[in-house]
Structure formats: structure tokens, C-alpha cells
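Encoded as C-alpha cells, the structure appears first; notes follow it.
Only one protein chain is missing from this complex, and each of the others stays in its spot.
Chain nomenclature is as follows: A and B, assigned in order of appearance, with residue numbering initiated at 1 for each chain independently.
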Amino acid sequence: MHPDLILAAGVSSPAIADAVASAIRLTTPLLLTALGAVFTERGGVVNIGLEGMMIFGAFWSAWGAYTYGPLAGLAIGAVAGAIMALVHAIVSVTFRVDQIVSGVAINTLAYGLVRVASQALFHSATTSPSVPSLPRIDVPVLDQIPALQPLMANLSPLIVFAFVLVPVSWWVLNRTVFGLRLRSVGENPLAADTLGINVVLMRYSGVLISGLLAGLAGGYLAVEQTSMYVEGMTAGRGFVALAAMIFGNWTPVGAMFASLLFGLADSLSIRVTIPHVPYQFVNSLPYILTIVVLAGAVGHARAPAADGVPYERSGE
Amino acid sequence: MAETPLLTLTGITKRFPGVVANRDINLAIQRGEIHAIVGENGAGKSTLMRIIAGLYQPDEGQIILDGRRIQMRGPRDAARLGIGMVHQHFMLIPRFTVAENIVLGEEHARGGIFSPREAEARIRELAAQYQFELDPTELVENLSVGAQQRVELLKVLYRGASIIILDEPTAVLVPHEVEELFANLQSLRQAGKTIIFISHKLDEVLEIADRITVLRAGRVIGTVPASQATKEQLAEMMVGRPVLFHLEKPPVKLGGPPIGVLEVRDLTVLGAHRREAVSGVSFVVRQCEILGVAGVEGNGQTELVEGIMGLRPVARGKVILLGRDITGRPPSTIRNSGVAFIPEDRQRQGLVLPMSVWENAMLGYHRATEYRRGVFYDLGRIKDRVRSLIRTYDVRTPDINGRVETLSGGNQQKLILAKEMSSSPTAIVASQPTRGLDVGATEFVWQRLLAARAEGLAILLVSADLEEVLALSDRVIVMYRGQIVTEFVPGTLPATTIGEYMLGIRRDTPAPVGGEKA
Partner (left out) sequence: MKRRWVSLGLSLLGPVSALLISAILGAFVMLAIGKNPLQVYAVMISYNLGQLDSIGSIFYRATPLIFSGLAVAIGFKAGLFNIGVEGQYYLGAFFASWAGVYIKGLPAYIHLPLVILFGIAGGVIWAWLPIYLKVKRGAHEVITTIMMNSIASAVMLYFIHDVFMDQNQGTLGAPRVRMPPIQPTARMPTMLGFLHAIGIDMPNYVAINWFLVLAILAAVAVYYLLWRTPFGYELRAVGQNPQAAEAAGINTKNIQYQAFLLSGAIAGLVGLSDVLTYFGYLDIDFPKGYGFSGIAVALLANNNPFGIILSSLLFGFLERGGLGIQALAGVPREVTTILEGVVILTVVTVTAIIGRRVRAYERHMAALATAAEPPIDTQAPGRGQ
């Protein structure tokens, strides 16, 4: 972000830590979803339905938190995302339908299902009652440093979880048998198959992980960030996360930095007013950035070789 | 040879929709032998090998290993029984290291944790045991074809294979690498391994195998000891009739001195990652001439062809057709000025598989005004024309409205020839024109190319099949790392010398300044 923009926006320096804290809060759902996207795409399945899975996760986690408390709510949200992911896996892995088409249908389906369910459960198609959040936590030691205080104190545990998940994801992908096999089916499923690796199972795993994490990200938005479900609260973040994953070159660490970039844009778009620029355009900053990033990511990024290609076993 | 065989197949039959690939196959493989399976393309060799490797299940018949009847439900079962296969198209993951490629699926990891260092150590040890030269930490995408094949061999050895199947292992190798491979195979046999070797190259089979089984049209024609077999006898078994090993290539009489038709001058073309794939190549193809381009695949042949056809930007140099500069013109202009094109991968570049036969028959010439009445296509006229075209070129299809993907490979290639040659070109650029075709279709393609030569066309023939290049060409150039390293007339150089040129061991032209980067 260009410093002039912040200056022009008249943000004073003590507020910067606050802005960064807000950026990190807004990064969290993107990061969770983008990490999920890394798993599904490294396994060779493009998941454009992440947005729908976030929507589904957001609604069901709100319902779960309302009914059973925040922790159960988040778990229910994650499972709800995974259920949508299961549909995607059945259609695109088992039946080998175009993965993009399947993902788009998932988005439509999730939107419709949530509206009907919301009407049935909350008697409102678009909002839930307010729901409880997880207790906030402080990061020990670091929260005592005044400059870092806004970043390290009074955090949602999910924020910490999301950032801890980055090295964990790296480790799973690169230092476990599961990760090696998952990556192999994303690069060359035929080769993996001849070595006895269950391509379908691995691809299902990748897709389901992405659904779990996207559902959890939706849960974060509803339970942790807003304390209620509101229709449209995902606001295209599923797609933005996908772009972040691509910009991050299909790696967890890259996805984290890209998510931070988008999170910052998101937070600026909410907090900053720029003279002579209509607020609607400032609000569109994350979307504009996504387009810019995708246009610029080419040449630097390299997708898994079999990403998006359905695997059809020969002789069947 | 009174021993009981290690592996016995009895009455194996395998059907695919519309095709019986294997019919009542009986075969016995002895312990510790190198057993070659020969047959032309489509004879059912690969299907049979996939059955032995557990990739296909036979519809009928039995497989008996060491006296026990076995049933395999996948390659993993085969591996457990000590059967491993090296596929013709390598099953490798370019972005994985050598070690990762080898241990994948059999990681021997504790608690699901994968340690690259441990895997590398294990593979280093394994490679040393068989004297294979390989760095386990190297990415496979950086390896030569010969080294990649060694990775494939180590993959099956790592899985404890005692029976190793090699599917057309020499198809991708140059003569020098073939010798290395054969040395490797001999040492594997000494270590007690049994090797099944699939090929259609009879010279190689006679050199390496102990016994040879011939397949034709899905059946076993016979098994003979290599020491008693002759090339002519095997060829007759393969094809079912005596085969001529020398193509009729009559000299063409010209009225005057030959005219240069297609000229390439100091052509430089960039390949992947903006590296020079073709560097300063110059040649002339004259009328009534076939100029062959030999070389190991990946030495710039593809980029050369694409550069000529306008499919890839030319960095430097010129392409000239009958004195007209066509460098960097759009592909449509180049085609319309008289260059017919037979692309190397007919399914990917030559045809639009889901479209109909008649639509494919006009691909590339679909803007011709004779196909239209006003702005719209005249379907009646187009289909009439296509019908006569496929009759002339003997394309067998039940219905020209059917999808072209339902045609056999040979008929697909005939369709491409039909449309390209009927456009009255002055030059033909043919890339791997007989790849994957059976003998009948190959012969057809060769005859057509020779007929075109007799009619006065200039033909550039690029092929990885050295035999094909030598059989058809009037002159041959050899490409190595994007450059022409020699030019010769077939019959004037021994195969080993040609192989040395193909591998860059020998060159007539000076190496470029600044050295070469791999």
C-alpha cells in the first residue's frame, strides 16, 4: 500500500497499530480459506465453490452457536462447509464433471439452502439473532509490549489458530506421507495410481479439508467477527481467498502473505476515506486488488500440473 | 529348458468396447530370462503387459506365478507379487525429486511422517547396488530421458520386483543410451531378475532377448529362441506376410536444376522459459525432396516446426517460401501460401476430437469461399466434397456426421493427410507423421509422402523414429540442442555415428560461443 494513501486518508500513527490489528482480523477468514484452497488444488481439484462453503459455514455456525454455544457452533460450521465440499467432490471427482461448473453450482445451491434454512430456523431469510463468541485470548508476553498490544491482546482464538495453521499446513504437505501423496495426485494422478495410491481418496481428502476450513472461515465471520449471521457477509471472500492462494503460488506461506495483503486492503476499504474518490470505489479495493494480482501473478505462479483436470482411470 | 516357468498365462482374453485386444493368449516366462514380446502397434502387446502388471483384469484366462494361480486387482497387488512395469510414457512427477518419485506409495514412514533425507539415503544406496548413476535429490524435470528411465527402473526395483516389464523402452532413447540400457538389463538378469521386454524393433530384440514371442491381432503367433530367429522370419510372423525392409524410393527426374522451395535462414526460436530452443538453424528444402530432421526429442524440433508454421514467434532469422518472406506471418497466411502441416500430436493439434468428421475435414481451410453461399456455409456442398475426399484417402468411417474421436488413429491421420494434401500445397511440414500408427497406416502415410515428393513438393519430415527418417529422406539433418550438428545422405553414415551426432558427442559445426546451458 502506498504511504501517501494512508497519509491522504489522515490516519494518525497511533491508529496504525489499530489498523493493522483490523487487517489481521480481516485476514483470518481469507487465510483459513486460502489454506484450504492450497490443499484442494495441490490435490488437483479447483474449488470455486469455496464462497458457497463459507456461506454455508457462516450460517450453520451461527445456528450452532445460537443453539449449543460458540465452540460447537464453529465445529458445526466447519462440518457444514465439508458437507458442501463433499457434494463438490462427488460431482467433480467421482463423476468427473467440470470442476468450475460444479463449484459455481455449489455457490448457487449454498445461497438458496441458507435462505430457506434461515427462514425455517430464524424466521428471517437474511439474518440470525445475535450469537455468543468464543472468549478472547491474549498472546502471553507479547501482549505486554505496548506497541504490539492491539495486535496481541483480546484476540479471537481462531486468529491464532489460523496463523498457527500456516506452518502446520506446510509441514503436512511437505513432511508427511499424506502430503506427499496428495501432491502426487495433483501433479500426475496416473503415476500415483500406478503406484497404488488411491487418487479418488486423496482428492476427496483435499476437497474436504478445503470445505472444513472454508466452513470454519465462514464461522469466524459469523460467530467471531459479527456475532450473528447476515446474508452476504462473505462478500466474495471465497473468491478473494482463491486469488490469494494463486498469488501465494499454491503454498501455505505464500497464501498467508497474499491473504495479509488482501486483509489490509479489506481493512483500508472499510476504514479509510480518500478525498475525491467515492467510497463505493474504496470499498471495491479488495476486488480491484484481486484482479490486479491475478493479472500480475502470471509467469511467477505455477499451478500443480494436473490442477483442474479430472482423473479418469484408463480401461474403465 | 525343462524348468517350470516362473509365470504362465493361459487362455487370457481381454475385450474393450468394439475391440478384442487379447484373444486366448498362452505364454510362459522362464525364471531369469529376457523375454521379448514383439508385434506391430495394435497387436495387443501393451494390453497384455498391463494385465501382467495388474492394471487390467483379464475377462477370461488364468495367470500362474510360481505354480500358484494369482488374481490382481491393481498395480499394488502386482508389486506385492514382485511384478513391476516401466511404462513407455514415463509415469514420473517432474516437480518431485528422484527420491520422492521412487518412494511414493511405499514411503516406509513411521507415524505417517515423511523424511526426505532418509528417503534420499535409501535411494542412494539402492542406486549404488545396481550401479545406476542418479542423484536422488535432483528434480526429475531436470533429468535426461535416459536418467528418467533409470528412475523408473529403480522404482520397480525399490518395490522388490523380480519380474520387470519394459514397454517399448528404447523408443525414446538414442543408440548410445540403448546400449547403456542393455548393459543395465544384462546386469539385472545376472542379479536374478526376469525381464519382459516389449518392442517392435527387431534388431534390438534379437540383440538383447533370450526368447521372443510374437503377437499379431491380439493372438500369440509363436515363441522362438532368439538364437534361432531371423529378422525376416519374425517380421513375417508379426505382419502375416513377407515384409520389404527397403521402401521403393525412386529417384525423381527434374527438368532443370532443383528449385529451393522452403528455406530457413539463421532461424532462432525461443522455447519454454524464454530459452533458445532453436539457435541459428539454416537449410533449404528443394522441390521433389524430402529433408529429414533427426534428433532426440526435445532438441528443438518442435519449436523449429512451430517457428516455421508461425505458431511460435521467431526471435531471429527468416523463413522463405519460394522467395517470399513468410517469417512471423500468422499461421493462416503461411498455410494459405501453400505450406501444408501435419502436426506431431494429431489428437491435440491436428483434430478437434468432439467435432464431426466433416467439420474436421475442413479444419484450417474452413474460410475457403467454395464452402460458402454468401456468409453461410453450404453444408450440402461441403459434405459432398468431404465424402469424395475420404473415399480418395480411404478414411474408414461409418458416418461423416459422427465425431472424429470415434475413428481409429490410422483413420484420423488419413483424414489429416486428406485435408492437407488436397489443398494443393507446394511444401509439406510433417511432424511425427506415423507416430502410434499400425503398419498398414504407416505404409499408407509413407506412400503418400513419397507420392507428394514425386509430384514435386518439398517436404520437411521431422521424426523421432530414426528408421523412418533414413527410409524416406533424400537428405537428413541432425538437431542437437537447437542446432544442426550434421547433414548427410542416408546410407552414407553408420547408425552409431548418427547416434553420436544425436547425442552431441560429435558435431560438424563449431559449438556456440559461451557454452551450452542444460
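Note that in this section a residue touches a chain if its C-beta (ideal position, glycine included) is under 8 Å from a C-beta of that chain, and two chains touch if they have at least 3 such contacts.
Model, not experiment: these values are computed from the prediction.
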{"item": "Identified contact with the non-displayed chain, of A:Leu71, A:Leu86 or A:Leu294", "value": "A:Leu294"}
{"item": "Of A:Ile106, A:Val131 or A:Ala306, the one touching the omitted chain in the full complex", "value": "A:Ile106"}
{"item": "Of B:Gly44, B:Gly105 or B:Pro136, the residue in touch with the unshown chain", "value": "B:Gly44"}
{"item": "Residue among B:Ile113, B:Leu311, B:Ala454 or B:Leu493 touching the omitted chain", "value": "B:Leu311"}
{"item": "Which of B:Ala119, B:Leu143 or B:Leu351 contacts the chain that the document leaves out", "value": "B:Leu351"}
{"item": "Candidate in contact with the missing chain, chosen from A:Ile16, A:Val116 or A:Val168", "value": "A:Val116"}
{"item": "Residues belonging to chain A that touch the chain removed from view", "value": "48, 87, 91, 95-98, 100-102, 104-113, 115-116, 119-120, 125, 235-236, 239, 242-243, 278, 280-281, 283-284, 287-288, 290-291, 294-298, 314-316"}
{"item": "Contacts of chain B with the absent chain, listed as residue ranges", "value": "16-21, 41-42, 44, 46-47, 50, 55-56, 88-89, 217-218, 309, 311, 330-336, 341, 343, 348-355, 359, 363-364, 366-367, 372, 375-377, 379, 396-399, 401-403, 405-411, 436-438, 440"}
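The definition used in the following text is that only the chains that are shown with their structure count from here on.
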{"item": "In the complex with chain A, residue positions of chain B that touch it", "value": "16, 50, 55-56, 74-76, 79, 85, 87, 91-96, 100, 104-107, 109, 112-116, 155"}
{"item": "Partner chain B, residues of chain A touching it in the complex", "value": "174-181, 183-184, 187-188, 190-197, 305, 314-315"}
